[in-house]
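Read the structure below first, then the notes.
With one protein chain held back, the other chains of the complex are shown just where they sit.
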Amino acid sequence: MIWTFLDTWIVIIGVLSAVACALLGNYLVLRKMSMMGDAISHTVLPGLVAAFLISGTRDVFPMFVGAVVIGVLTALLVQTISRIGNIEEGASMGVIFTSLFAVGLIMIRQTADDIDLDPSCVLYGAIEMAPLITVDFLGMELPRAAVSSGVMLLVNVLFILLFFKELKISSFDPALATTLGINSTLMHYLLMTLVAATTVAAFESVGSILVIAMLIVPAAAAHLLTDRLWLMILLSAVIAAASAITGHLAAIIVPGWFGLGDTSTAGMMATSAGLIFVGVFLAAPRYGFLSRVLSRARLSQRILREDVLAMLYRRAELDPDSGAATLAEIRRLLHENWRVGLAVKALSRKRMLARNDGGWQLSPAGEAEACNLVRSHRLWESWLVSELGLRPDHVHRTAERLEHVTDSSMQEELFKAAGSPDQDPHDRKIPGNL
Amino acid sequence: MSLTNTRPEATPLPLSQGEEHSESSPLSIHDMTIAYHRKPVLWDIDLDLPEHHLIGIIGPNGAGKSTLLKSVLGLIPRASGRVLVYGKPFDEQRHRVAYVPQRESVDWDFPVSALDVVLMGRYKRVGWCLPIGRTHKKIAMEALDKVGMADYARRQISQLSGGQQQRIFLARALAQDADLYLMDEPFAGVDAATEKAIIALLKDLKSSGKTVAVVHHDLQTVGSYFDTVILLNMRVVAYGPTAEVFTEENLNKTYGGKLTLLTDAAEALARNQASIHRETKSE
Partner (left out) sequence: MNVHLRIIAAALILAIPGIASAAGHHLALPSASDLWRVLSLQDYNTRVVILGTTMLGGAAGLIGTFLLLRKRSLLSDSIAHATLPGIAAAFIVVSLFGGDGKNLVGLLLGAAAFGTLGMGSVLLISKYSRLKDDAALGIVLSVFFGLGVSLLQLATRLETGNSAGLNSFIYGKTASMLFRDAMLIGVSAAGVAVICALLYKEFTVLAFDQDFAAAQGYPTGILDFCMMALVVLVTVIGLQAVGLILIVAMLVTPPAAARFWSFDLRRVLVTSGIIGAASGLFGSAISALMPNLPAGAIIVLVGAFLFLLSFLFGSARGVIPQRLKNRQTSLKVEMQHLMRAFYELAEEDGAAEELEKHPVKFEQLLRERAWNSTQLKRILRRARRGEFLRVGADGDYSLTRAGGRQARKFIRNHRLWEMYLITHADIAPSHVDRDADQIEHVLDDAMIERLENLMNQTDRRLLPESPHVISSQKGEAS
């Protein structure tokens, strides 16, 4: 792999566009309007061509205006059709954006001689070529794409900083925003305008496909990582930048493993954003899929440990001379197999269980813990019978579940609410009473 | 995975009373617990509905009334417990159970006529892939007639009033020709005339030997509508003949709620993401 100044510029342009998109994407995701981003990034095509046809130049400004107008028009049309025609917004979006995109394709075909605008270029962009087209900016010769994305990024950052409160309220609760005197419709169209503008700024260099990916994926991933809006915005920017960097690296490195050249940087940026999303989807600390499964497994192991303790306690209570229990016996009594071994090992590490002639016995610490659990259990049983009026033969199972989540303050409350009982409904002593 | 298989202290009981009756009981629920997103919403429900009765399910918002019906129908997975319909598992007895969901649960803009909706109650009997025969249409029309909507058979459902839509749902249940009817708030948002018509119909069903369980909100009408009530608030507070059970004391228990402890515990379970184990082994 040979890294040239071109690669540096590609990464810079990629990061700038990706972050600019991701910032706005947070609000699209929170307002459940992600697909509007998709629609707008498709419909800028006819806007660009129309602007070119009307102005007759490939100047940045008319193109920009044309695309922004058509972007806002898309949002307007989608909403209007869906409201007046009483159809689902998704359907009206599907009708509108495909029609406008088709118009764009036809216009391009019709004007192929005058205009050098390839629809594929709109879709995947040509970020690889972007560093070569330069403009003079403040006396420096910089790639045009870097300048336009940089400006867009700046505008979006300012927009979010200035309207942080308003955007937050109108995304969360438009009705509340209206009562507070914030014009949610205005915020909505401001947002749509910026989405369209960002799309245009980015499309030439990175293509609309990357725009959609960066609008939605980093924000969605960030949403799985945090509940705080500002942190979400920050994380989405980081994820976007990371996807841009790793995307370009992957585009020039990965194909080499298979003896091929490089591949589309924009495509790989989207792909690596997707991979980051998959990682977050699986491993996010609170909302991740794996972490939920893992924490459930950990929890069930904790519950099993507690069950071992409580079971040994009850066994000793029934027959004080029963002595130590062998692993096999514990397994049989708990109807569990290999997990019991793990639980017993963990308990002996915590010095809750002690070895005694080939079996296991509660240590003093273990006995105190077990006593506490059994107390919770029997207090719950008493409470369920006396306060909820459940039948005594039905409360055992509920108490089994609840004993594992009962802390000392809840225990005390239970004790009082159940009328300070000495015995549970099965006439067993409630241990630990003072 | 199991938390509870050892029961050194639970007395090995003979089958509880409920199960002895369950041969004839239209619906017997044994030891059922339901959790939404791991947060328990119904605890240890034990019920045996009597035959030929009109049963009201009463309780405050969030008491789990709709959940009770949905879990019986298998729409919500049960954390534990068993449900028998006329002594057999629900799966074998589906055809004997008719369900009337809440009116808001569907999109009334859907392009079907009143008759089409009622015919849905016959689909399962028509069978897969087969066209709907004349007999089925006749039965559906009769059901529409019973709810006083025969004139509206061809009307598109969005053009019906709330009360009329509710009647259509009722007619769909009637068309199923079931023995046990489970209805989720059939009186919600209907006009006085419809409410009267519906209750008359339910009483008819009862006297023709069916069992009807209705989630109901309006405490004032409980006495005159139902002969049996289930007072529900996360658990069965009281259950029995209306005259005995529908007392101020029980209502206070249902609506007053000394349940902070239970809610706290439920929250704790949810927070810990502790799965309430599913029944894996038979008892």
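Quick notes on this structure:
Labels for the chains are A and B, by order of writing; each one numbers its residues from 1.
Everything that follows uses one rule, which is that a contact is a pair of C-beta atoms (placed from the backbone, for glycine too) under 8 Å apart; a residue touches a chain by one contact, two chains touch by 3 or more.
Nothing here was measured: the structure is a model prediction, and the numbers come from that model.
Shown as candidates are A:Thr57, A:Gln110 or A:Gln423; the residue that touches the absent chain is A:Gln110.
Residue-wise, the contact with the chain that is not shown comes from A:Ile212, picked out of A:Leu153, A:Ile212 or A:Ile330.
From the options A:Ser99, A:Thr179, A:Thr326 or A:Gln423, the residue with contact to the unseen chain in the full assembly is A:Ser99.
The set of subunit B residues touching the chain not shown comprises 70, 73-75, 91, 94, 97, 99, 101, 105-107, 110-113, 116-117, 120, 123-124, 126, 128-129, 132, 151, 156, 158-159, 172, 191-193, 196. Residue-level contact of subunit A with the missing chain is found at 29, 32-35, 37-38, 42, 49-50, 53-54, 69, 73, 76-77, 79-81, 83-88, 90-95, 98-99, 101-103, 105-107, 109-111, 113-114, 119-120, 123-124, 209-210, 212-213, 215-217, 219-220, 223-224, 251, 255, 258, 260-261, 263-264, 266-271, 273-274, 277, 281, 287, 289.
Keep this in mind: only the chains that are shown with their structure count from here on.
Inter-chain spacing, taken between the CA centroids of subunit A and subunit B, is 36 Å.
Chain contact summary for the complex, subunit B toward subunit A: residues 1-11, 13, 16, 31, 33, 40, 43-44, 46, 80, 109, 235, 237-238, 253, 258, 261-262, 264-265, 268-269, 272-276, 281. In the complex of the two chains, the subunit A residues touching subunit B come out as 86, 292, 295-296, 299-300, 303-304, 307, 311, 314-315, 318, 333-336, 383, 387-391, 393-398, 400-402, 404-407, 410, 413-414, 417, 426, 428.
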